[in-house]
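The complex is shown incomplete by one protein chain, all other protein chains being positioned as in the whole.
Here is chain A:
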């Protein structure tokens, strides 16, 4: 039988999947709002825009609620901090070999987390001034549209990359779904973390 260790608490998984759902809603409606052919096919622009805008406004809510959980706060701190090992891991060519002992998150996951969080806040801010057209002058709305477009494109690619890595590694996906991962996977992918939590 595979020995398993706890990786993500119920609160963390709830935050992850709530954000995933809202992000999917934002991306699908964004495609309709941005692509002319889809826009003409679907129509109902006001409804599509309402779903987009309110999914966007709701996006940070699960993350803020997550702050009530100690496990979530601890993992946010882990994601925030870059150690010498993280820099070495990013620079190395054999980063998957296990030579550099990775903590609970590797440097790529940390970068993904901070870039996603930053991009989400930028989209939230620019989206707000685009939606409430009376807030700032026209030239700033034009700037906000430009920033919103580019940031959305970058975040979309980031989300696709995140999905590609997750779907390639069933155990990582299982960790986010069930909360538990196989010890041998933890030893291989996150050796320094495995030492902290290893049973026995």
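Heads up, the rule we're going with is that a contact is a pair of C-beta atoms (placed from the backbone, for glycine too) under 8 Å apart; a residue touches a chain by one contact, two chains touch by 3 or more; residues count from 1.
Operating definition for what follows: contacts and distances are computed from a predicted model.
Asker: For the chain omitted from this view, which of "Nitrite/sulfite reductase", "Cytochrome C oxidase subunit IV family protein", "(2Fe-2S)-binding protein" or "Molybdopterin-dependent oxidoreductase" is its UniProt protein name?
Answerer: UniProt lists the chain left out of the view as "Molybdopterin-dependent oxidoreductase".
Asker: For the chain not shown, which residue from A:67, A:153 or A:166 touches it across the whole complex?
Answerer: A:153
Asker: Please pick, from A:15, A:100 or A:130, the residue that touches the omitted chain in the full complex.
Answerer: Answer from the full complex: A:130 touches the omitted chain.
Asker: Determine which one of A:61, A:121 or A:167 touches the chain that has been left out.
Answerer: In the full complex, the listed residue that touches the missing chain is A:121.
Asker: Would you write out the residues of chain A that touch the absent chain, in ascending order?
Answerer: Those residues of chain A that touch the unshown chain are 3-6, 9, 33-34, 36, 39-46, 71, 74, 77-86, 103-105, 110-111, 113-115, 117-119, 121-122, 125-126, 129-131, 133, 136-147, 149-153, 180, 192-193, 196-197, 199.
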